[in-house]
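The complex is shown incomplete by one protein chain, all other protein chains being positioned as in the whole.
Order as written gives the chain letters A, B and C; numbering starts at 1 within each chain.
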Amino acid sequence: MNALPSPGSPGSPGSAGATVDADFVRRWLDTATASVDRESERLTELDSPIGDADHGSNMRRGFIAARGAVEQEPPGTPGGVLVLVGRTLISTVGGASGPLYGTLLRKAGKELGDEEAVGADRLRDALRAGVDGVAQLGGASAGDKTMLDALLPAVDALTGALDAGGSLAEGLAAAASAADEGAVATTPLRARKGRASYLGERSVGHQDPGATSAALLVDALAATARDGAA
Amino acid sequence: MNALPSPGSPGSPGSAGATVDADFVRRWLDTATASVDRESERLTELDSPIGDADHGSNMRRGFIAARGAVEQEPPGTPGGVLVLVGRTLISTVGGASGPLYGTLLRKAGKELGDEEAVGADRLRDALRAGVDGVAQLGGASAGDKTMLDALLPAVDALTGALDAGGSLAEGLAAAASAADEGAVATTPLRARKGRASYLGERSVGHQDPGATSAALLVDALAATARDGAA
Amino acid sequence: MKMLINVAETVVADALRGMAAAHPELTVDVERRVIVRRGAPYEGKVGLVSGGGSGHEPLHGGFVGRGMLDAACPGEVFTSPVPDQMVRAAAAVDSGAGVLFIVKNYTGDVLNFDMAAELAEDEGVQVAKVLVNDDVAVVDSLFTAGRRGTGATLFVEKLAGAAADAGAPLDRVAAVARRVNESSRSFGVALSAVTTPAKGAPTFDLPSGELELGIGIHGEPGRERRAMMTSGEIADVVVDAVVEDLQPDGPVIVLVNGMGATPLLELYGFNAEVHRALTERKVPVARTLVGNYVTSLDMAGCSVSICQVDEELLGLWDAPVSTPALRWGC
Partner (left out) sequence: MKMLINVAETVVADALRGMAAAHPELTVDVERRVIVRRGAPYEGKVGLVSGGGSGHEPLHGGFVGRGMLDAACPGEVFTSPVPDQMVRAAAAVDSGAGVLFIVKNYTGDVLNFDMAAELAEDEGVQVAKVLVNDDVAVVDSLFTAGRRGTGATLFVEKLAGAAADAGAPLDRVAAVARRVNESSRSFGVALSAVTTPAKGAPTFDLPSGELELGIGIHGEPGRERRAMMTSGEIADVVVDAVVEDLQPDGPVIVLVNGMGATPLLELYGFNAEVHRALTERKVPVARTLVGNYVTSLDMAGCSVSICQVDEELLGLWDAPVSTPALRWGC
């Protein structure tokens, strides 16, 4: 709860005090967009047996649009970038993932207000706010075989790492591992939300596409921190 | 032209004088129906690449109906049976083959009028009249890749065999061989009538379904004479 | 190949029972295979009768009703009906003003309708016939059975039907029908072959990555096989084929017709390209109809039909029609 290294304390680059600014979020967006673009077919493939085969193209369309929007009028704060990305996803994705990811990022951005640069703890607060928003909007809980099964463990891992004195990069690396594991762990679950829930028992044995894309987004966050820290 | 063995001369069974009566035509109908039934899939198969994949079911439907009609009220003369078969084909087959085969048999039957039993020469006359009817109705000539390419050689072979003093069974055996050869010889032809003509050059290399079914009908005629003669 | 059927033998009879159940405004004789507009014959009105093999639905049964056909005779799948059906239909719809047979140009249809016309005239019904032969994919020469009747059948049935509805006498209705046919051209493209219930397997092989140009509506292969093209490229080929043959010098009605299994989403997209192609060739479009009207069972693909119209024909097109598959103005 009370992170020991105080935010903004002049630690080594890569400490929990490392700053997340608008540029950081923009670099994350670039990495995430590239990753979603690259994995688009796989996401659609995962959305075929238990969904409607559009998750990859949905994510791709949304992130390319978000990147365009941010490039056209780059907001000056990390919160501003996140809100713009969230809004753009809502306006361009559609489906279940559009409002959900849009809410994730909008709520996260709103949490940051107009702070110009934030530390790891505030980023964690923002992610927590975003994930809470997703849970509230979609009504899903852990284990329902949704994107939350990657997002919730990610935020928990980040929190744990920071609480244990880890740096931003370390915390996000832990979050990424947890998200990846969470995504893989959706395979044996029976879906209780979204399209896959229509399949009942037949949804078992397939990895959830939204959990998979959520892990990609968290992975991109970790990569951004790692590259910035290098 | 002038067949030497005069019609009706009391020759050996199987001579040109052998009689074709209502029973003969009924036995032919049984044999032809069985053969069409057995070969139905092959006829439809042949009608696939250059037609509309219905010739087998057309023929099968028509001959089963014709057999039913003849069984229900068996006409007493060979001409009567042929006319009834022709009429039934017209009323039950549809497509190109319905009116054409219907006309073949109706015209053949009409040629025989109400003669109770006829010899080989009259049967030849009847077939000639039927085939002329087909040519007139359909407007096709030899080499157009139609049923006529089996029927015309069959009548010619029958005529030739009888002219050479052959028996009914011999004449019909010759007719059957000629029909079979004629059917096979349609393969390299380019269709000029019926559906296959739409394909132009692409009709080359496929055996005509109607010529194939025509050969079956002539084969059945030969078999009827042969079995009767045995 | 899976089909939503009982057995192949009863497909047509089953469909007729289903039509009877769905359309109380039609009298469906399942046994004798005649679909008649309820209330026929209509006093003083010329009766319109068409028919052909089944498998092209909604053609023709779906076009029976006010302002179009008075009766339709469905044959077996892809097999023209038999004369008995047409004779019965003619008798059912003749008010004394005579009957027009609308016949698609296929050997089977022509022969059977010819026989029926003779028989119906023997029974005292005055019969006129019009042949629909709009398919430019077929070279019309002494060496073919002539052009096939395809999409333009809808134009002929609609416009002649409107003329009959307006009280025109038999020779006039027949003249309209002939003029519509002469003013119409069609061309079709297949993306997949068709599977008939009787055969149960595709009638020809169409490898992925290829399409057939110049197909008919009976699962026949086309004139030519080509590498798969975009919707825009296909529109150019198809529009070229019909426009070069018809050489219209005035507005046309265009039918963008699905062969059965092509989604409406794709058909509408194709329609955009057809309009573009017509506009580029300076052919004004007066009316457009997009949908599955003259189909070939489960074939994927499309055809385009155009009909050049003057004021009279356009008026007949806009006139009220009320049938299961085509309905407006009433």
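Quick note on the criterion: contacts are C-beta pairs under 8 Å (C-beta built on N, C-alpha and C of every residue); 3 or more make two chains touch, one makes a residue touch a chain.
Not measured: the values here are computed from a predicted model.
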Visible contact partners (per top-of-document touch definition) of the missing chain: A, C
Chain not shown: contacting residue from A:A22, A:V36 or A:I90: A:I90
Positions on chain A where the hidden chain makes contact: 44-45, 48-54, 56-58, 61, 90-100, 137-138, 190, 192-195, 197-200, 202
Absent chain, residues of chain C that touch it: 1-7, 10-12, 14-23, 54-55, 57-58, 62, 77, 191-192, 208-209, 211, 228, 230-232, 234, 256, 260-273, 275, 285, 288-290, 292, 295, 297-298, 300-302, 322, 327-328, 330
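Keep this in mind: only the chains that are shown with their structure count from here on.
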Chain-level touch network, classified as line, ring, star, complete or other: other
Inter-chain centre distance, chain A versus chain C - centres from mean C-alpha coordinates, in Å: 56
Chain centre separation in whole Å, for chain B relative to chain A (CA means): 78
